[in-house]
Every structure is written in C-alpha cells, then in structure tokens.
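Note that this complex is displayed minus one protein chain, with the remaining chains in position.
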Amino acid sequence: MIGIGSALLEVEDLCVDYVTEKGAVRAVDRVSLSVAPGEFLGIVGESGCGKSTLLYAIARLLAPPAEIASGSIRFRGDDMVTMGEEDLRHIRWRNYSVVMQSAMNALNPVMTIGAQLSDAILAHQRMSHRDLRRRSEEVLRLVGIDPVHLKSFPHQLSGGMRQRSMIAMALVFTPELVIMDEPTSALDVVAQRSLMLQIKQLQKKIGFAAIFVTHDMSLVSHFSDRLAVMYAGQVMEIGPTQTVFDRPRHPYSSGLLGSFPSIKGERQALQGIPGSPPDLAHPPSGCRFHPRCPRVMPHCKTIEPPFFEREDVQVRCHLYAGSDGD
Amino acid sequence: MATERAVAPSAVRTEPILEARSLTRHFRIGGPLSRRFLHAVDDVDLVIRPNEIVALVGESGSGKSTVARLLARVYRPTRGEIVYHGRSLATMTARKERLGYAARVPMVFQDPYGSLSPVYRVSHGVMRALKLHRPELTANDREQEAQRILKSVGLQPPHEFLSKYPHQLSGGQRQRIGFAQALACRPELILADEPVSMLDVSVRIGVLNLMADLRRNEGISFLYITHDIASARYVADRLIVMYAGRIAESGPVEDVLANPKHPYTQLLLSAVPDPRAPISLPATSEVAEPPRVIDPGEGCRFRYRCPYAIERCSKETPQMRPLRPAHEAACHVAT
Partner (left out) sequence: MAVRVVTDAVPAEAPPVSTRGGVLAAVGLALLRSRKATFGLTMLAFFALVGLLAPLIAPYDPHALLFDPILGPSLAHPLGTTSFGQDIFSQLVWSTRQSLLLAIVAGLFATLISVIVGVSAAYLGGLWDHVLNLFTDVFLVIPTLPLMIVVAAYAKSGGVVVLIAVIVITGWSYGARQLRSQALSLRNREFLEAARVRGERSLYIIVFEVMPNMTSLIVAIFLGAALYAVLAAAGLQFIGLGDPNDLSWGTMLYWAQANGALLAGSPIWVLAPGICIALLGAAFALLNYAFDELSNPALRPVRRRKS
C-alpha cells in the first residue's frame, strides 16, 4: 500500500516510439512526472505533441506501431511497463480507469445504459442482480444523471449526458486514478464547462487522482492542481497550475496562453505563435521550440536545455540557466 | 485585389451586400414519405454590409452552418429569400449569374484536412477558381496571380507552396490555402464556416488576424461562423447568437457581451473558460433536455433550459425586438 506523501503514479524518462518503415519516430521523449493520491494533473499541448500517446502509454493501451521504447511507469509501486496482460486486467478499471476523447461514441447504440453499465461491472466482478442495480443507480446519480436513464438508449441522451455516463462507468469501482483524454472536446461550451465542474466535484468527493489531457489550456485552469505543458514529445514546463498561469516561464507556455482571446477587458491584438509544430520524424536540433521561439538565443539551436527549477516549476529552457535569471 | 472598390467607412450606413429575410430550411427525417422535419433554420433575418465582419455564434446543431450553406447556395431555402445587392437569389438562375455570385460570395470550410483534395497539388483549387471566374487571364497571368494571392495569405515563398500536396502542409497552412481559393474569385464577402475550430491553439490567432487584415486591406466582409464567442469578439463587429435554428440575440459585439439580454447568451458567456475569472456556472446546468428541433412547434426553443421561462414562452414564439440601440433579442422576458 502507498504511504502518505508518496506518489501514486511515477513516470520516469518514458520514451514511446512509433515504428514506421522508415525507422522509429519518437512521439514521447524522456517524460518524467508523478501524480500524488488525489491530485489532478493537467497535460496541455497541441495536436501531435505526444500527449495522448503518453496517456495511452501510462494506461498500457498502446497498440502497434506504437510501443514503449524505454523508461519506467510505476503505479502503486508496481512496474507497469513489464506487467503482464493478466495482471493488467486485474488492476485496470479496479485501480485505474480511462475515459477517452470520443467515449460518448463508444456506447453501444442498441443496448440500454443500464445494460452496458452491468456489462462493465460484471466483466471485472461477480455481483448479485440487486447489488448491480444499486451500484448502477449510485454511479449515475453521482455524475448527475437521473437513474431512470438506466433504461434509456444512448441516442436518447445528449452528448454531455453520454459522456457523463462514460465517466460513471469509469467510476464504478472507485479507482485511485482516472485517466482522461480530452473527455470534453466533443461537447459544446456549456456542456463542457458543467462536465468539468462535475468531474472536479466528483474528484473532491471520491478522492481519485486524475490525469487530464487537453489542448485547451484555459479549460483546466480552474481545475488542475499541477500542469504539464508538452511540446514536440517533451514536457517543457511542469508545476503548480496557478503558478504556471500567473507566470508562464517557458516561451511556449506564455505563447500558448497569449493565444486565447478573452471576452473580458480591452480588446487587444494577439500574435499567437508563428510557424507550426515540428514533424516528429525530424525534430529540430537543440531546443525543439527554437524555430518558433520569440526569445531564441544562439545556443538554443545546438544544445538541448535540461530542466531548471524556479518556484516549484520545472522548465526546460536556457533562459533559466543562470542561478538567478528569471 | 479589390482596389477599385472604395472602402466605405464603417460609420456610414451603406447598402447591404447580402440580406436574408426569414430564411428557413427544414430537412425531412427518414424516408421520402416521412412527415417529420428537422427545423435546421427558422426565420433567420440577417444583413451583411460592406467592410464588416459579422460573427454567427452557436453550439453544434444550432443551424449556423446551415445558414452559411444556404447563403452559399449549397442548399435551397425551404422558405424566405436571400437578397444580393437588391436582387433575390431565386431569380438568378442562369449559369453566368450563378457563377458571378459564387465568385463574389465564396466559402471557406471548417476542416483543413477535408477541404483540399488529397490527389491534387494545393494549386489546384486556386487555379480552378481563377480559370472559372477570371477567364480573361492567360495561363501565365494565372500563375502570377496565384503567387500574389498566396503571398497575401502569408504563404511564402508562394511558388514552393503551390507545388506541394495537402499532406505536406500543416493545418494552419491548409486553412490559408482555403482563404487563397476564396480570394482568387475576387470576393466581396467570404462565408467562413468555423475556419479555426480544428486548428491548433497557437495557430488560430494567425488565421483570425488574416481575416482582420483582409478586411482592413482589401475591404472584404466576412460572415464568421463559430462556436467560440471569445474569438468572435476578437475579430467581429457584430454578433449574432443562434439557438436551435433561431436567432436568439444580435447586436454590436461589445454591447452584446457587456449587456447580454437573452438568457441563452448569458449562459453561453458564463461558460466561456477564462483563467482570470471565477466560475459562475452550476455544475448541473447542462443536464437538461437538448433543444428539440424536430417538429418543434410554437414557443421559445430555449424554454426547457431557461431559468426565467414563463407560461407565454411555451405558447408563443418570441420575435426579435430591439432592447438597446442596434441590439435585439428574441425573448419574452428580457428587458
């Protein structure tokens, strides 16, 4: 069992490769992070930055041609990389669960919500009919859906409610870790916002830890405890969410934050980030962000920056190489 | 490009380019004998003037893309009419007239990965547009013109981009090609259907800035269709909010944002994620009936989710009424 203060999940120097005919493409490059019990970790980045691949690797759901090339993933002290399929099945869903991006489309259209919930439960645990029903009602109520919808078919529910029922399924065994891959991205703003609030409330109530991947930095601003910013397969900055938002250190983080127009205050011209994300088959030399970086220095092109620490924030940028520079 | 056209100062009330009058489009659901209709767009009135960016905001299924396709003549309206410079589109049936309209009011699409044919070089769409709409150009002129247009949408060096295949470009670059295709027709008004929603956050602003530049430098108007109210505010002058096929509210952007009158606009604004603002939305506000757009009948379509709904809302469809200068909302309750 895990002692207080120790990490629930610890990822160290994880590398994931896509094996293609022209050689391996590194989609996740030396990523290290840890999640404490009950913690909400947000991972943001643009498409192709490797965030979803990282998530799939952590959940051990990678399918060829993707595979873990090196590094370790320790969950509750167990090594997930070498764990066999049998053991994985034992802890998957019970100890950690996954909510996918288009999970709401993963529901079987010809089965009622209740039947699908029962199926998910029975796949992992034998349960009497009455317990099954009680537990199903319980989890649906938990995510804010009236239990009468156990008899509903997926098409009778709105997108937000379908996504909620998927979250309900992920919570039936009260796992310690819920891994979420953009669960709100297919929803409208209103539904998205209320789903985020629901997830946060559930997390407080049940106490699971969460890893939440999104491309929308502003979405997690109120919800995550810590935030990791990924670019071109690497973590560029990781630290307490509020600190990263108030004072984004990495030029990529601040560029990303500066890309969101606001509905409040003065209308001001924004610049976004010039250029586009790199082709991972041919990553730029040195710092991977240097071709788009407004504060690029000569040695950024040749030397890859290590992590530097500022105020609980780890940042992979040469700007912070000096002992006091900020 | 359109240098011969005087750019009208926005303060002056000018003749509209395009006007929709009670534009309606229903789609039949099920087989050809079905009696059920999806009301995608109902009684939409809108006006777009020269040198103006109008944002049409709504969630998926609100009918905003259908409006764009009605204006682009992809669909025929079930009812109502579209008037282009004082002439109804229904009377413009000759191929020449249709082509003329297609050139002046082109459309830019949402999906940068689907809007370019994977088998052709990216020059294909631009060249075809030049060939169709400016037949007076020689092959050499077309090449020159294509290069000039690509430069104007920020793709440098243009000859290199023209000979690439779509899969060799990033999403943002493809979307610029989409704008280049529209520009090749010498447009007055570009219908932009969610042009940035599928782009990465860091390149969205670039495309929005491109729209603003084209308006400033070439005097082109835009109908900017989006679900993102913050980006609408960033580029647009006027805002039209749609809900379930009807216009809920319309007015100058800043005025609508500062004084949202329709309860739906208020809900929408409260849901916009803003790292600098506190959360003001109850967690369960979405767990309500989705809008009924299949044979909806009389009444306000937002009433199921509306906290202020009164009896009248289920009996009578609210009409747009002015509540502030140039600012209207379709609500019985709003004041």
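Every chain is named by a letter (A and B) in the order it is written, and numbering of its residues begins at 1.
Everything below uses one rule, namely that a contact is a pair of C-beta atoms (placed from the backbone, for glycine too) under 8 Å apart; a residue touches a chain by one contact, two chains touch by 3 or more.
Quick caveat: nothing in here was measured; it's all calculated off a predicted structure.
Looking at B:133, B:238 or B:332, the residue that reaches the missing chain in the full complex is B:133.
Annotation: of B:14, B:88, B:117 or B:217, B:117 touches the absent chain (contact as defined above).
Mapped onto chain B, the footprint of the missing chain covers residues 72-74, 98-99, 102-103, 106-107, 109-120, 125, 128-129, 132-133, 165, 167-172, 178, 181, 185, 198-200.
Please note the rule applied: only the chains that are shown with their structure count from here on.
Between the CA-based centres of chain A and chain B the separation comes to 33 Å, rounded to the whole angstrom. Against chain A, the residues of chain B that register as touching in their complex are 59-60, 170-173, 200-206, 208-209, 227-231, 233-234, 254, 257, 267-277, 279, 281-287, 289-290.
Against chain B, the residues of chain A that register as touching in their complex are 46-47, 144-145, 158, 160-161, 164, 188-195, 197-198, 201, 215-219, 221-222, 245, 255-257, 259-264, 267, 269-274, 276-277.
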